[in-house]
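Before we start, here is the structure in question, set down as structure tokens.
Only one protein chain is missing from this complex, and each of the others stays in its spot.
The chains carry the letters A and B, assigned in the order they are written, with residues numbered from 1 in each.
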Amino acid sequence: MKRLCEASGISGYESEAGRIAADAFAPYADEVRTDSMGNVVALKRAARGDSPAGRILLAGHLDEIGLMVTSLEDGFLRFTTVGGFDVRVLPGQEVMVHGQRPLPGIVGSRPPHVLSAEAREKVTPLDELFIDVGLPPSEVAALVSVGDIVSVSREAINLMNTRVAAKAMDDRSAVAAMVETFKRLADCRTAVDLYGVATVQEEASDFLGARTSAFRLQPDIAIAVDVGHAEIPDAADVPIMTLGKGPGIAMGPNIHPQVYERLVATADDMEIPWQTDPCPGATGTDAWALQIVREGIPTALLSIPLRYMHTSVETLAIRDIERTARLLAAFIVGLDGDFLGGLRGANATRTTV
Amino acid sequence: MLLEQLSNAAGVSGNEAPVRDAILAYVRDYVDVTQVDSLGNLICLKRAAGAPECQRKVMIAAHMDEVGIMVVHIEGNGFLRFRPVGGIDPRVLLSKAVLIGEKMVPGVIGQKAIHLLKEHERKQVVSVDQMFIDIGAKDKADAEQAVKVGDYGVFATRFASLGPTMKGKALDDRAGCAVLAELLRGGPYPCDVYGVFTVQEEVGLRGAQVAAYAVKPDVAFVVEGTVCDDSPKKTDVSPTTRLGAGSAISIADRSAIADRRLVQFLVDTANRVGLPYQFKQPLIGGTDAGRIHLSREGVPTVALAVPCRYIHSPVSLMSQADFDNTVALMKAALSRVDEVVK
Partner (left out) sequence: MKDLIKQLTEVWGPSGQEGAVRGLITAAVKPLVDDLRTDAMGNLIAVKRPTVESASGRRIMLAAHMDEIGVIVTHVDANGFLRFSSIGGVNPLTLLGGRVAFGNGVRGVIGIEKRESPAEEVKLEKLFIDVGATDKERAERLVTVGDVGSFDRQFADLGDRLVAKAMDDRVGCAVLVQTLRELRSTSHEVSFVFTVQEEVGLRGATTSAYGVNPDIAIAVDVTATGDTPEARTMAVGIGKGPAIKVKDRGMLAHSGLKNLLVRMAKDSGIPYQLEVLEFGSTDAMAMQMTREGIPAGVISVPTRYVHTPSEMVDYADVLGAVRLLVATLSAPMEF
């Protein structure tokens, strides 16, 4: 997971992280491919390979938010955000500019000593920030182009109680959870074909990877794995989850009620702690796109509790990733044709609705 | 009366089953095939009469879901926190009654008594995250006997006729569902008709998208309950639609530009049969047509609606004549739909 988080994989430029994900899946999958959009697709075939009871798709997004160079000014780089970056966390952040070669840089801003009290009260807007790679302008012009990707530099940090802070926990922690799920199932026989997809461009392009991979794979069930907000001091928001209490199992219009019930029953049977995650509308995850692909897909969402989302110090409890994997593995092993058939929609003149 | 039954039923986006059950009971003996898909859309096929010349598929959509609320948290003291499902103006929520969950547990959205309010508080709009529902519970454990996080809630409004008009909740779009149900009970028509009662329109036209993909229609009509803002105003602006002026045809809204041939077809039909109609103010709101018309390689689509005052609030109002005229217009249109969908 650390390798996944420390790798660069900004929306649209996920290949470095994609390679690590593919290598991680490989020992536990029958097949791993990368499609034309960059999605990494791992397949574990059903025990009865020629007649699987159905297909399940797990989706965790590969891409992270980042920055992109928009212009060069006297050797300094102006930039824009790729995905939802809170500009307030950027000043003083170390970054990597992916130009002709990787260039370490700093997001600079003017020092407080020269700013008026009034200026210091305000958030520095994006167009007043710049990246400094510490090189003369002519070298910068030769090495960096408009459109070059910039990733945040952050080594993962071990905190107390097996909590870890890193960048891109959203959503590499979910990719790690999917790999862990495959690992747990490596010696198991499943009735269904299992597709684990590390999707591209969830953050910046309206769930592009999830939509397109689900269109191709046409699964009977789709479960998105993402991160969800965990409580911190001063956020009196409800609803919110708690770190270390297990994954959130979402319910609401985005979620198929029978898949939800089955996940809950599985978690309770296996004594895996989980949390409620009521979602009255759009979940803001791949699940939102998966549910309405083609004729519709019964969809669910598991959320790994995470503090400080979309910063370079996203923090979670490792145990929550393990629990998510255990829950998915148990759920998948328990799937059979009867359950899947019941989801496909009923001919209402024969059965009660 | 079906519309009354549908208006009173609880069917918030994502939980439309009670509405679907009522509709199914009403139409099942008049259609050839019914099916429920994985999102909960109810698709009813009424085949064309005899050996039809028309080989085309006509889809008619009306959405079963209503805007409502979802319980997201239960406080230690037994009060419930909630969020809207679909678009609700928070200003209509204070001091209203709701019914929560399958058991329809009554609750009230309270607000501090006026006597206790400071002057500046009386001018502030209260946001949803500051509101709460009181079901009379003593504490959290007590509340959990009756409701749980994730439960849906609807406004506790009873439907009633006021003579020329009727009032009730969720007329957007139970009115459309009732129109469609009547169409399925009528006919048969010259082409195969797919009556699709969609889900989750209020949270993003989602049911219609997957239903259109599955049905693959050649032409589509959407029947809605739409904005009617004809109360007195200080300035000369459009009322969007007028109560009693007939079915409101959409030329364009935020989600779709109607196929002009279909707009003309409805106008011609109305003129032939002598039915009143009006044009809805362009670019207000969106309907299932937004997703249907972009399905696969595109589907010519038009939306028409029964004008409803106060939609997306606890109680709306519509005209009996507008409802009847919409049924009549759609019946007349379907009876000659083969002319427009060659």
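The definition used in the following text is that a residue touches a chain if its C-beta (ideal position, glycine included) is under 8 Å from a C-beta of that chain, and two chains touch if they have at least 3 such contacts.
Small disclaimer: the values here were computed from a predicted structure and weren't measured.
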Neighbouring displayed chains - absent chain, whole complex: A, B
Sole contact to the chain not displayed, among A:A29, A:A53 or A:M68: A:M68
Chain not shown, touching residues in subunit A: 11-13, 35-37, 39, 68-72, 78, 80, 82, 127, 145-147, 201, 204-206, 208-209, 211-213, 215-216
Absent chain, residues of subunit B that touch it: 236-238, 251-252, 256-257, 260, 279, 281-283, 293-300
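Assume only the chains that are shown with their structure count from here on.
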Subunit B residues within the subunit A interface of the complex: 13-15, 17, 20-21, 24, 28, 33-39, 41-42, 69-73, 81, 83-86, 129, 149-150, 200, 203-204, 206, 209-210, 213-214
Contacting residues of subunit A [partner subunit B, same complex]: 237-239, 251-256, 276, 278, 280-282, 291-292, 294-298, 343-349, 353
